[in-house]
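The other protein chains are all here in position, but one chain of the complex has been omitted.
This part shows subunit A:
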Amino acid sequence: MVIFLVPAFLFMGLFLYYPFVMNVYNSFCSIDGLGTAAAGMNQPWYENYKKLFQDPMMATAVKNTLLLMVLTIIFQVGVALLLALMVDHIRAGTQFFRTVYFFPIVISATALGLLFNLIFLYDGGMVNQLLQMLGSTEVIDWKDETHFLFTMTLPVMWQYVGFYFVILVTGLNNISEELYEAAEIDGAGKLQQVRYITLPLLHNVLCTCLILAITGALKVFDLPWVMMGEGIPMNLSWLTGTYMYHQTFTMGDVDYGSAIAIVIVVLGVVIAQAANKIFKEKDY
């Protein structure tokens, strides 16, 4: 029996738990380069954490990530919920919509990043060409200071709508058809049925989506990295993930990178716990 469990847990111990603990320790140390051992504790030991609060780019990264999280919850889960409710009311083509909506999730975010780079290209991208055809004379730079948030967050949200859609549709399928029939006999309209039957019964599935959206927003890396690279425009577009990579690799500040990674974990755990408390799972 032990032999079944040992390989997997040995592996996770060596490549997940041990590095995780080491990373906490590293964040208090001074490290000269990737791959080198810590040269000793920082003076004072909490130096990196002090720096976090004084670093304007870190503030930007946290702000953007939190914003992305809120947008994710509202639009990703929101659009997915609307689509799922609509699909639940039709009979033909549900399988088709399911397949098509889920499709962007299996595509690498790197490829999507390049694709959206072409779409939002300043000089002759898809959107700007479309605007031109519609008679607009102004050419919009989608990555400038006023537009970059939209340009960066839209693809991320668009990609994962299908993920929540599939989860919600499965949840909807588990609601018994008889409840709706009973409600209809009692004279409840379609919207009332959604309000008083569907949404309450979907509560737990929505909670799951909420937690997934929160932790998912903290893991976003590939798309913003490909589209926004080193924080363009003018260090405004950092997210916690891309900023951690930037500090670790480009700036070579490995211990500070470790501290940022800790912030990512703490944010995830704290916000997910809070959300769990507020929208507690209920039994029906």
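Operating definition for what follows: a contact is a pair of C-beta atoms (placed from the backbone, for glycine too) under 8 Å apart; a residue touches a chain by one contact, two chains touch by 3 or more; residues count from 1.
By our rule, contacts and distances are computed from a predicted model.
Going by its UniProt record, the hidden chain of the complex is named "Binding-protein-dependent transport system inner membrane component" among "Na(+)/H(+) antiporter subunit B", "Cytochrome-c3 hydrogenase subunit gamma", "Binding-protein-dependent transport system inner membrane component" or "NADH-quinone oxidoreductase subunit J". Annotation: of A:Thr110, A:Thr146 or A:Gln192, A:Thr110 touches the absent chain (contact as defined above). Considering the complete assembly, subunit A touches the hidden chain via residues 1, 3-5, 7-9, 11-12, 14-20, 22-23, 26, 34-37, 79, 83, 86-87, 89-91, 93, 96-104, 106-111, 114-119, 121, 123-126, 129-130, 133, 158, 161-163, 166-167, 170-171, 173-174, 176-177, 180-181, 205, 208, 212, 215, 218-219, 221-222, 225-226, 240-241, 244-245, 248-249, 254, 257-258, 260-262, 264-265, 268-269, 272.
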